[in-house]
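Here the complex is missing one protein chain, while the rest keep their positions.
Letters A and B name the chains as they come in the text, with residue numbers starting at 1 for each one.
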Amino acid sequence: MALAETTLPKPTASAASQERRAAWFLTAPALALMVLILLVPVVIAGVLSFTNYSLGNSGFDWVGIKNYDRLFTRSTYEKMFIATFTYVVTVVPISVGLGLGAALLINSLGRFREIYKTIYFLPVMATLLAMAIAWEFMLHPTIGMVNRTLEMGCGTFVESLWPFMAESCAGRFPVWLGDKRYAIWVISFIGIWQGFGFNMVLYLAGLTSVHRELYHAAEMDGAKSAWERFRLVTWPALGPTTVFVVTISCIRAFQVFDTIEAFWPQGGGPNKSTYVMMFAIFEKGVQQNLIGIGSAITMLFLVFVMFLTLIQRWLVERKVHYG
Amino acid sequence: MAGLKIENITKRFGETDVLKGVSLDIADGEFLSLVGPSGCGKSTLLRIIAGLEEQSSGEIYIGGAPVAGRRAADRNLSMVFQSYALYPHLSVAENIAVPLKMRRLSPLQRLPVLGRFMPGMRHQAAEIGTEITHAAKMLEIAHLLDRKPGQLSGGQRQRVALGRALVRDPTAFLLDEPLSNLDAKLRVQTRAEIAQLHRRLEATFIYVTHDQVEAMTMSDRIAVMMGGRILQCAAPDVVYDDPDTIEVAEFIGSPKINIVPVEVAETGEICLLDRKLDLLAQGRGKGVMSLGLRPEALRLAGEDAPIKGHVVHSENLGAELFVQIDAAGLGHPLTFRAAPRDRQALALGAPVGLAFDAAQALLFGADGLRVRDVRHHLPTQAEVA
Partner (left out) sequence: MTRDWWKHLILILGVIVVIAPFYMMVSYSFKSPGEIDRGEGGFFGRQEMMVDERCVKLRDPSRDDIAAAMDRFPGQTDAAIRTALVAEAEADCSMRPVVFNYSKAFTEAPLLRYLLNGVIVTASIFLIQVVVALPAAYALAKLKFWGRETVFGLVLFCLLIPVHAIALPLYIMLTKLGLTNSYAALVVPWTISVFGIFLMRQFFMTVPDDLIDAARMDGMSELAIVWRVMLPTAVPALMAFAIFSVVAHWNDYFWPRIVISGNRDLFTPPLGLREFKGDADGSFFGPMMATATVIVTPLIVAFLIAQKRFIEGITLSGMK
């Protein structure tokens, strides 16, 4: 090949330029769409976040950082941040933990593994909006399955063990979605319910790559309890999986929208307790046509998500990569 | 340190019997190899000894005491795995430290961060450190202590695995094909090193391999396993020169032993290609038996040779020459070891006559068992009468 290049410069040069032309021809559509659909909007959002633009207006004024300033001073947006972070901080660790726990349990079983795996994966597949509506019925204060089930515990020993039950039996059971104390936790619960199966499957895949002899080595080395073997072998081996699972759970959690829009089409829940960022973008930007503030939230959102992904890439390349 | 005794171990996986009653006595300080083709049950036996698997029946005694129900961690054995099984996230030093930490430190002291501040930790850590250095020096891996297993070559990983095994002074070392992942040259070198290590530690080694050369070169005794049974357990030269069965004879030795069919007459006379041999197997009745001839037992002979054929293939190894000879009347070619000086006479296609010394021929019955009551000279007429 090298010989051909030196002795026959002409044809190879034209072959190379042909290859180059073909390559650009093949990448051009993707490149154009990438710029148009992904990069240009980011720039537009960045620009508009410094304006007071509205759709339908012919022009706009530059308002400097007023939109961002509003985000960090108004109590509505404080509630937005609180709701978003409460959701992320609740859903991510619990869904990752449950996913790992379920994967470990299922992996240690000889039989019925596939059945559990299938069932736990169902919520990942199902249309979240439909399931949100199903949950809404489940949580209906009077005819919902949840409160009906809880009511069965009234008058039994459960009441004495669990103060919540005693209180509810004496008075009434929570209205769940209508109660600002519970709303965000209910949303979080549904998020966990929907997401942990996904994490479980990723962990199960990670577990198959753990070398069996390592467990035997750990046993020989004196790791007698399951916990010690987990710490010595399983957990380190799942490092890369965990980094990935946590990042993707975070990004998904940041994007929560369907459940909230389904339960509270207006306003983001009782006392705005579930006013998460995606909903805020939708409400401010699309419904109320306040493009400036919507863009500012968009930019902030992008910063969070990119920051998370960059941390993940950094971790993957630096720490958990064993080579 | 103490010996091991294995008594009538059986193991079933579902419908298949992997081990069919294996008994073995291993002396203190002995180097014993379990050798056999893959699937013969040797690895399973090793893992049963280690406690990683449970036998279906039978008992194992370590230092005279039965270990039934005792976990692997409590048997004070250490093991070198085929894949080395090093913890990928730990450095070499940490890998070697694991068995010491697991045994000497309390669960509290082993806590990730807090452990460092537990009472007595400083002293313990220092002690573990010196032992790691000692082991590392012995294996010449002291300069690798800070590396991760991913950064090591196969040979280096193998040493680390050995280091982790020997750092805690176990009753016996169990080695599961530790050389199979090394390249040929390194394997020869490491073979010698493991043998030296054994002499130095004077510890009991149980070494599983499918490579009969490894077994022959390193062991005090070899246990040849096939089909879940130990066929023969003896010193390497005994297994080679005096095998109990035809399988053992065929498995041990490279190139493989030549097996030729012989006919035994009612009188015990043995005929190879219709030619009476200088051998007599009495009291066995009429039938077909097998004669085993090692390549070095054959020698070139002239016109009168019992086996005649021509050269079909030859391999020159420099110091010796292995020649394959297609002999008339025998199903498959015979391998014959020749001296390089005979090369001229052994050109491809050249006619060759082979003879052998009856004393070096191994006779096996139709059942594959060795026939040992053989006499090495033809009886006189008077004796027959």
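Miscellaneous remarks
One rule holds for everything that comes next: a residue touches a chain if its C-beta (ideal position, glycine included) is under 8 Å from a C-beta of that chain, and two chains touch if they have at least 3 such contacts.
Quantities reported herein were computed from a predicted structural model and do not represent experimental measurements.
Note on the chain not shown: across the whole complex it touches A.
Only one residue from A:Ile133, A:Val158 or A:Val210 touches the chain missing from this view: A:Ile133. Here one chain is not drawn; of A:Thr156, A:Ser225 or A:Gln255, the residue touching it is A:Gln255. For chain A, the list of residues touching the undisplayed chain reads 16, 19-20, 22-27, 29-31, 33-34, 37-42, 44-45, 48, 55, 98, 102, 105-106, 108-112, 114, 116-131, 133-135, 137-138, 143, 145, 148, 193, 197-198, 201-202, 205, 241, 244-245, 248, 251, 255, 257-258, 261-262, 265, 278, 281-282, 285-286, 291, 294-295, 298, 301-302, 305-306, 309-310.
Criterion: only the chains that are shown with their structure count from here on.
Put simply, the C-alpha centre of chain A and that of chain B have 56 angstrom between them.
On the chain B side of its complex with chain A, the touching residues are 47, 50-52, 71-74, 77-79, 81-83, 85-90, 98-99, 102-103, 148-151, 164. The touching residues of chain A, when paired with chain B in their complex, are 211, 213-214, 216-224, 228, 232-233, 236-237, 239, 322-323.
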